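Note that one protein chain of the assembly has been removed; the remaining protein chains are unaltered in position.
Going by the order they are written in, the chains are A and B; count residues from 1 in each one.
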Amino acid sequence: MADFFHQNLSYFLSGISVGGQYALIAIGYTMVYGILRLINFAHGDVFMCAGLMMVYLSSSLPFTISIPLVLILTVAIGFVIERVAYKPLRSAPRMSVMISAIGVSYLLQNAALYFTGGLAKVYPEIPVLSRSIVIWDATTRVVTLVTPFLTIILVVLLSMLIKHTKVGMAMCAVSRDFETSQLMGIRINRVISMTFMLGSLLAAVASLLYFTNYASVTPTSGSMPGLKAFVAAVFGGIGSIPGAVIGAFIIGICENIIKGGASIFGIPGSGWTTFSDAFTFAFLIVVLIVKPTGLFGEKSVDKV
Amino acid sequence: MSRTLLSLEHVTMQFGGVVAVNDLSMHVDEGEIVALIGPNGAGKTTAFNCITGVYEPTNGRISFEDKAIISNHPSGRMKRTYGGVEPELFASEKVLSPTPDEITRLGIARTFQNIRLFRSMDVFDNVLTAMHLRSRANVFSSVLRLSHREEKAMRDETEKLLKEQGLWKHRGDKATSLPYGYQRRLEIARALATKPRLLLLDEPAAGMNPQETLELAAFIREIKEKYSLTVLMIEHHMDLVMGISDRVYVLDFGSLIAEGTPEEIQGNQRVIDAYLGVSEDV
Partner (left out) sequence: MDRERRNHLIRLFAAIAIVYGLVAVLEFTLRPTSIVFTVLRKGAIYSLVAVSMNLLNGFTGLFSLGQAGFMLLGAYTYAILTMPTSVKESERVYKYYDALVRFDTGVVVGLIAAGLVAALFAFLIGLPVLRLKSDYLAIATLGFAEIIRAVCQWDVLGPITNGANLLREFKDLSRITLPFSDIPFPPTLFVFIVVGICILLIVLLINSTYGRAFKAIRDDETAAEAMGINLFRHKELSFVISSFFAGVSGALLAMFQYTVQAQQFRTVLTYEILLIVVIGGIGSISGSCIASFLYIALSEWWLRGLDMGTFLGIHAPDLFRSGFRRLVFSVIIMVIVLFFSRGIMGDKELSFERMRSWVSGRIRRKEGAR
């Protein structure tokens, strides 16, 4: 066991790190779903946009300016998307809102395609994060170690925000009962905007960590992490932040073990790499069948 | 003595900590009109949903024409609460849980408290769709129009039904554009199209004025005779309940508090208390 662990240490490490990054994205999904019952298909693309903006901004600005600027701009994107694409459809059927989300995703990807010319952009090396270090014979980067801690710190901060601030409590109320909280005088649009902004902020942080590891950004590089983060959110029980985080770590680790792990069923490890993406979805489907409400989700009863 | 069509034995429905229906036993005999009344939130619609398979009762047995359609052994916490009550009734652990469509096939049709018509369809198609369950054509013969005879028969039957219900002149209208009273009527017609033996009406007179309610009473009696139905209805309008029902069951907070003929119920102190509330300081 220890041997297996030692051999695959680098995969475990990158699994934990990727898991942390997925977790940060997943929170955006789970919060939005909790409040609007909407799968925000564009969330992964917001994450990608944050990566691209970093590429462009850091080429002319120092990191001390470009990093905060990226965070601010991503939050602005999240805010604008909600106001333009989702708010007008508040009373429309759920399918229309979902289609609108897909439209935004398509738009962001095509915009990225236009501006990058379809080429993969090299992500800047952020000084401290991209330095290599060696732990127990496994070479990795600082970012790998920083990610899980940063994730947990941010999650704790977020839960404090939700528990102890007025906006946070309003979020809770809205996710419980949309109509009633509206009647209780909660300014629903402000709460929803806030949710999107928080989600985008976390996605921007995730993009800093994720792309430092992967070194390049393409217009479609947001869709896969986005979908995986969504799966993590479903696994944890949609609407539940700790659930999303735990789900994300599990998915990150499993996926990396599959990517590099030893042979399974007699087929060498490399044969399974194709499946590291497919695994997530297979996992999703199993979760949905066995426990559709996820780990920490609440069961809802349909009114007839 | 007519035979029992529907019977509920010790039916309990629990949602988390809330017991919506508590140990309800009742029966409906063939040819009867039975009313289920009680204050708001008494569990009437939940009982309906248990009968029609929308919910699976936590405990209890429901049978239709002497065949059990659902028979649940008390589970978990319910076991402790109900294990003592006639345990031999629940000797089998077997849970049959038919879906609502199977129950409709058995011959139980229903209407809904908040009218649920097929929005995008016209009146004719609403009723025609309800005949689908008796269609024997498979997809291929249906697509290739090999079963046009059956389709024709279904259309004729729909025409007949709509004419009888006085809805024929509205056949081309969108179902949701009809006046409220007609929507109720259409919902009943649609339920009749499934050829039920037992018709469950969930607040058929909701939102009607006294005149319309009177008409509805006549209408229910009429269809009961015409299609030899048995009717179980939830209703708030006491005029309607007292006017047409043979027997009445009264629910309060999920439990049965009284049963009997309309006259007996009218004089029952517990029922009056349930509706008016008991003042504590008396």
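We take it that a residue touches a chain if its C-beta (ideal position, glycine included) is under 8 Å from a C-beta of that chain, and two chains touch if they have at least 3 such contacts.
This is a predicted model, so every value here is computed, not measured.
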item	value
Which residue of B:3, B:67 or B:119 touches the chain not shown here	B:119
Residue of A:102, A:133, A:153 or A:215 in touch with the missing chain, whole complex considered	A:102
On chain B, residues whose C-beta touches the chain left out of the figure	52, 54, 99-102, 104-105, 109-110, 112, 116-121, 125, 128-133, 135, 137, 139, 142-145, 151, 154, 190-191, 193-194
Those residues of chain A which, in the complete complex, touch the missing chain	37-39, 84-85, 88-89, 92, 94-96, 98-100, 102-107, 109-111, 113-114, 117-118, 220, 223, 227, 230-231, 234, 267, 270-271, 274-275, 277-278, 280-282, 284-285, 288-289, 292, 302, 304
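Going forward, only the chains that are shown with their structure count from here on.
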item	value
Approximate Å spacing (C-alpha centroids) for the pair chain A, chain B	47
